[in-house]
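Right, I'll just put the structure down here and ask away after.
Here we show just some of the chains, and they stay where they sit in the whole.
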Amino acid sequence: MIVREKGNWLRLLFVWHGSVLPQILPRLLVLGILSGAVVYGHGHLLHYKVPLNAAPFTLFGVTLAIFLSFYNNASYDRFWEGRKQWGALLNTTRSLARQALTLGHHPADAPGPPHFVRLLIAFTHALKHQLRYTDAAPDLARLLPASVAQAVQGAAFKPVLLLLEMGRWVQQGRENGQFDTTTQLAFDHNFNLLADIVGGCERLAGTLIPYTYSVILHRTVYLYCFLLPFGLVDSIGWLTPLIVVFVGYTFMALDAIMREIEEPFGLGANDLALNTMSHTIESTLLEMVGAPVPPAPERAARYIFD
Amino acid sequence: MIVREKGNWLRLLFVWHGSVLPQILPRLLVLGILSGAVVYGHGHLLHYKVPLNAAPFTLFGVTLAIFLSFYNNASYDRFWEGRKQWGALLNTTRSLARQALTLGHHPADAPGPPHFVRLLIAFTHALKHQLRYTDAAPDLARLLPASVAQAVQGAAFKPVLLLLEMGRWVQQGRENGQFDTTTQLAFDHNFNLLADIVGGCERLAGTLIPYTYSVILHRTVYLYCFLLPFGLVDSIGWLTPLIVVFVGYTFMALDAIMREIEEPFGLGANDLALNTMSHTIESTLLEMVGAPVPPAPERAARYIFD
Amino acid sequence: MIVREKGNWLRLLFVWHGSVLPQILPRLLVLGILSGAVVYGHGHLLHYKVPLNAAPFTLFGVTLAIFLSFYNNASYDRFWEGRKQWGALLNTTRSLARQALTLGHHPADAPGPPHFVRLLIAFTHALKHQLRYTDAAPDLARLLPASVAQAVQGAAFKPVLLLLEMGRWVQQGRENGQFDTTTQLAFDHNFNLLADIVGGCERLAGTLIPYTYSVILHRTVYLYCFLLPFGLVDSIGWLTPLIVVFVGYTFMALDAIMREIEEPFGLGANDLALNTMSHTIESTLLEMVGAPVPPAPERAARYIFD
Amino acid sequence: MIVREKGNWLRLLFVWHGSVLPQILPRLLVLGILSGAVVYGHGHLLHYKVPLNAAPFTLFGVTLAIFLSFYNNASYDRFWEGRKQWGALLNTTRSLARQALTLGHHPADAPGPPHFVRLLIAFTHALKHQLRYTDAAPDLARLLPASVAQAVQGAAFKPVLLLLEMGRWVQQGRENGQFDTTTQLAFDHNFNLLADIVGGCERLAGTLIPYTYSVILHRTVYLYCFLLPFGLVDSIGWLTPLIVVFVGYTFMALDAIMREIEEPFGLGANDLALNTMSHTIESTLLEMVGAPVPPAPERAARYIFD
């Protein structure tokens, strides 16, 4: 996730990082060269002109606008829902930590809230690793007793097993007389919410916008752009490359950014900063139990959080 | 559900499967031939020209854009709500399995969590079969005691009876002293959610977007496309077939894809992968109770999940 | 509610029922005749031409598009919310039946779940009759003891009194020792949901989209259509009637369909099939208590459910 | 709130009340006169023509469409959310009345459900008066014991104090042994919902759409309308006043209606009928406790509810 620099409106025109420009620059160059060739060849090649004008592009505009705004809205909804799921994760882990600290009786010999809070932190990291296909082992080893870490590491759905482990911790507390049944169910209510968050993230990661949309949209955008010079050359002459590249930039940049945020848990520059958010959750939970807070993770660049 | 291949932007232009192109190709051919005939006949048939130009198509554009974007958004909402219902099914079955494993006391002689988890898996498959009008009998026989399987198999609303069966399992557990009343109600809360999921899926399957929209939209799209060559031939001449087929492709493809995802529980290439999702639910529930996980179901093609 | 026939894309162009065509045909005829007269009179009546062209219609297009898409989306949201309310009714009555069957103790002498289920069915029919301004008496007499039926029949808000009656049934069960207080509140939770459904349906039935929108939209659509021939005749000549009628068809059909679904509990061809849905609820509840399921109600036509 | 008359499509074109026409008529007259002057002066005043045509208006159209559809959607959402809050008020007061009648034990000497129901009715009227800045004193005096009425009348947030009073009634019931703790919390759950409704209405009444939108939109609409005659006169001549007034009507009417429903608790013709809704709540609650229902309040006009 790129955090925006402060800057006036003029400087914003020349920002480089956080733009998708690097990614689409080669295509824009091809488009510019094609446009130049069209301008040069117009009326000179065998005295022939391609009989295209701007009118059909207005007709394309109808479907193109529908496709682009649909795809863009759907992508952003996915991005924002991903953010909401991680926001709910923060809220619910805080609520569970508060419950562990303020509900029930706390006899001296039971594994106390700090252990429970480490389970919550391990759950957070395990979910992050599952969504990014990275290895959860170091975080599990760092946070959990060896036996639990090993059992979880072998599982296909690690966060689910950690949730079960939390349930067992509360169950054990009830058997020890630490919690009564009603209190156990107050934890259980929040466990339900955590299960919803895990499943919600898996849904976003596992089901994209139907692939056919992506194919049709892609084709429409690129055919539109590469036909455009033929349609404009007659009326705007040597300005064609400039205008075509500018129009092409807006379409291709939109196409690129929305493909990036469609998968909000990825590692693209505009994706969610799962590492930073996991660290926030770890910090706030540790602060609640009075434990020391770890330093913030290192970042690739000044304005980019991963 | 088609899973997207990785590929660069150029290759994406020539993807075949996952496109609705095969389905609409015949209509596009007809449209192309008509356009060719219009170009050929223009001014030659009795020295007469059809006095159409591009202006009226801009006017059609208004309603067409409204219809298409409305229908498309409504279809996608149905698709995504279907996915959410199945996501909620995953979450709630996991929560119920966790409740069966961590709430109450577990005396040796009661039918334990594994039986309850099989009820949950049977419920999932029964819902899938109901939504796809397929036979639930093999899955019920595989997962349930013969008496339960038979009773359910005869019913019109199988998942509802399985839910009742789960309620009876908890009720029996309460009578055995395994759960107290409060704990029974914690299960009951999640049973309410499962009932909402069943009914939500039945709603999506049973009530489509009002049929009249479909009829008006279809007529508008096709009359628009088949009038288009007459409107363009005057200004873009021999390019008419190319442009008309391209415009026609975007409209017809959108029309086709949105009809497909309007019924998200169907078997079309862009519909939800209920089989794969049922298998995921079965796997994660079995993993929770420590039972062996069955192998993934076979698939029709590499990128297609059903 | 019209259920769509299966048919290929060609046949769909000529569907008659389920279209709003019959309803708007007279207006389209008037529009066609006017357009013909405009073509005939163009330049012949006192050598005078109405100086209109297509440009102003593009300007109208802006507001027209805003009005139509707003009104259409708001109408469809009302339709779909109505459907969701009735879906929630199905879900919640099922949940209450499950609760009656699986919670608490069931002594032999208390009026058992079948009586409670009949209250739920009577509630469903009473809501349907209230929303459609039809007489609930036959359904109440069929399902309820005479004393209850009479008391409810005299009330202005019948479903609310039936809900109160259900509350009394549970209260009585608690006084008999059948349910404890906690269990009573589990029923009460679902009674709250039923109250939300009744009020939600009353809201949809009682408050339409503000009337002024309807008036402005109607005026804009019809003035647009009846000015259109003057604007097109100069450029497309004898094709004017065809194009004008086609454009008029799309606008008027959209105007008609969205007025119909704005009131989703009505009896129009595109309205919700409350009778069919009530029958579904009756069937599934009776199946749950093991009672015989009544036959489906008769329908007006093959593809139409009321 | 205006209730729509039944009428055919022709009559709807000439409806007067429920239209915003009276309100914007003076501005339309000014616009018409300006347009007439432009037509008359065109080419005659010093042989000079204003060099404007329709093209720039298409460009304005983009922002205008964005502003209008955004503002309109946001206004309608506010209107509909206001209606939903009052719908939720109906549902929740009914649920609370049902709880008072069916939960707990009812000893003879405690102030019974009728008193509680009068608190609910007073709460409803107090909220209405707060939202409309009218005097709640007569309704409070009519419904409450003098001591309570006086205490509430002096408060800045009357509905909140009435809610507290309800909480005290339940608390007292618990101390009398009428309710146990669990039952008290079932009431408390619905009190939470009532607090959400009060706060939700205060939010709608207190925070409008940011004022700057209103200013920009207003300027754009009026400059657009008053520039339009200059842009059209060249191509449509003496028809300019007709077309300009018609286009102006659609823009200004939309501007007027959406400003009206943006504040849904006001007294405009399209605002919510809080009086009628309060009366409905009073009627249904009194029917539930078997008390006589008061007559409907008088109305200003046949089709208008306030």
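Points to keep in mind about this one:
Here the chain labels run A, B, C and D in written order, and each chain numbers its own residues starting at 1.
The rule we apply is simple: contacts are C-beta pairs under 8 Å (C-beta built on N, C-alpha and C of every residue); 3 or more make two chains touch, one makes a residue touch a chain.
Just so it is clear, the structure is predicted and the values come from calculations on it, not from any experiment.
Count of copies in the whole complex in this file: 5, from one repeated sequence with 4 chains shown in place.
In the analysis below, only the chains that are shown with their structure count from here on.
Least step count on the touch graph, chain A to chain C: 2.
Counting the residue numbers used at the interface between chain A and chain B, under half appear in both copies, so the two copies meet with largely different residues. Look at where the CA atoms of chain B average out and do the same for chain C: the two points lie 24 Å apart.
Centre to centre, using the average C-alpha position, chain A and chain D are separated by 38 Å.
Annotation for chain C: residues touching 2 or more other chains are 58, 64-65, 69, 182.
Here, these are the chain pairs in contact: A-B, B-C, C-D.
Contact residues on chain C toward chain B in their complex (touch as defined above): 1-4, 9, 12-13, 15, 18-20, 54, 57-58, 61, 64-65, 68-69, 72-73, 76, 79, 83-84, 87-88, 90-92, 94-95, 98-99, 101-103, 180, 182-183, 186, 190, 228, 232, 235-239, 243, 246-247, 249-251, 253-254, 257, 260-261, 269-270, 272, 283-284, 287-288, 293.
Contact residues on chain C toward chain D in their complex (touch as defined above): 27, 50-53, 55-56, 58-60, 62-67, 69-70, 74, 155-157, 160-161, 163-164, 167-168, 170-171, 181-182, 184-185, 188, 191-192, 195-196, 198-200, 202-203, 207-216, 218-220, 222-223.
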